[in-house]
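A protein chain is absent from this complex, but the other protein chains hold their places.
The first chain written gets the first letter, and so on, giving A and B; residue counts start at 1 in each chain.
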Amino acid sequence: MTQQQAATTEPVNNYASNMSNEFLTFRLGKEEYGMDILKVQEIRGYDAITQIANAPEFIKGVVNLRGIIVPIIDMRIKFMLGNAEYDQFTVVIILNVSGRVMGIVVDGVSDVISLGMDQMRPTPEFGSVIDTEYIMGLGTVEDRMLILIDIEKLMSSTDMGLIDQVIN
Amino acid sequence: MTKTILAVDDSASMRQMVAFTLKGAGYEVIEAVDGQDALDKANHYKVNLVLTDINMPRMDGLKLLEMLRQLADYKSIPILMLTTESSNDIKAQGKAAGATGWLVKPFDPKRLLEVVHKVIG
Partner (left out) sequence: MSTDLEQFYEIFFEESSELLAEMEACLLGLDVSSPDLEDLNAIFRAAHSIKGGAGTFGFTDMTEMTHMLETLLDRLRKGELEVRSEMVDAFLRAGDVIKGQLAGHRGDGAADPVATAAVCEELRKFSEAIYASNETADITTVKITDSAEVKSITSEVNDATGAAALNVNPALTVFSIAFSNEGVSPRAMDNLLSNLGGMGSLEKLILSGDEQRSKLLLKTNSSEEDIWEALAFVVDPANLKIAAEILMSTDADTLTPDPTDEFEAVPSLSGPPYGFFPGAPAAPNDIENIENSAATTGSGRQVTSSHPVAQQKDDKAAATAAETSSIRVSIDKVDQMINLVGELVITQAMLAQTASQVDPVIYERLLSGMNQLERNTRDLQESVMSIRMMPISFVFSRYPRVVRDLAAKLNKQVELKTVGENTELDKGLIEKIADPLTHLVRNSLDHGIEIPEKRIVAGKSAKGTITLRAFHQGGSIVIEVCDDGAGLNREKILAKAKERGISLLDGMSDQEVWMLIFEAGFSTAEVITDVSGRGVGMDVVKRNIQSMGGRIEIDSAFGVGTRISIRLPLTLAILDGLSVAVGDQMFIVPLTYIIESLQPTASDIKTVSGHGCVVQVRGEYLPVIALHEIFNLRPHSTEIHNGILVILEAEGHKAAMFVDALIGQHQVVIKSLESNYRRVQGVSGATIMGDGKVALILDTAALVMASQKESVK
């Protein structure tokens, strides 16, 4: 945990665009992903969760994050990757997207990396477990390949069912 | 030494404008919302000048003037009436009650400072 917390406190470069070129990398199954560090609020462990009745299986419930109620989504269940086990090593990334706070459970958080434009490539046609609609591109760092996901778009999608849709 | 002004007005916007202007010019300002409040505060602070509205609930400015002039500390300090009433009746009543002078509303901050400077420098 300490290493991961240190990772999030690294300074973020000031980029004029609404996206930094710094990415928090995390693992889901065998694939390595990256998401805009600016969308990440903090990283914490998995505990004291309150189930929500009749919610989809991947919505584990809600937790108290310093007085606000935050839903927790297990991405491993959502994308059917790996074993959804919960222990002291289970990691929750707390996101702040579109003014909403939510936590996602992933297989592990690796580090924060900077990517230059030359290290990014457009979204390929190959299949990832995450729909290409939510993938911004690919990043390469040495021999690693990162799938850069548009976490905001993904979390706001009807697919996730996190937000009441306007239409009744 | 910083001079202290007691500003009395039931209108919060007027009171704030007055206080802001005077504070900006380096005066200490004590605000009161009506005559009764002003009288209570007058007993607790050393004041160099009183600016008071006339028409106020609970205790109006004229009554306040009378009451203040009965206090030893307020016998000879300047007290100005701030009032939309520019009629001479009001002025006469103000004078009878012990006012030093008057300032007609509406006034702008500059005018206010001009008068205050004249009275207490």
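Keep in mind that, in the parts below, a residue touches a chain if its C-beta (ideal position, glycine included) is under 8 Å from a C-beta of that chain, and two chains touch if they have at least 3 such contacts.
Bear in mind that the values here come from a model prediction, so they are computed numbers and not experimental data.
Peer 1: Would you indicate which residue among A:38, A:55, A:77 or A:141 is in contact with the undisplayed chain?
Peer 2: A:55
Peer 1: Hey, which subunit B residues sit against the chain that's not shown?
Peer 2: For subunit B, the residues touching the absent chain are 10-14, 16-17, 20-21, 24-25, 33-35, 37, 53-60, 62-63, 69, 75-80, 84-89, 91-96, 98-111, 113-115, 118-119.
Peer 1: Under the stated touch rule, tell me which residues of subunit A contact the chain that is not displayed.
Peer 2: 48, 50-55, 61-64, 66-71, 100-102, 161-164
The rule is short, and it goes like this: only the chains that are shown with their structure count from here on.
Peer 1: Report the inter-chain centroid distance for subunit A and subunit B in whole angstrom, where each centroid is the mean of the CA atoms.
Peer 2: 63
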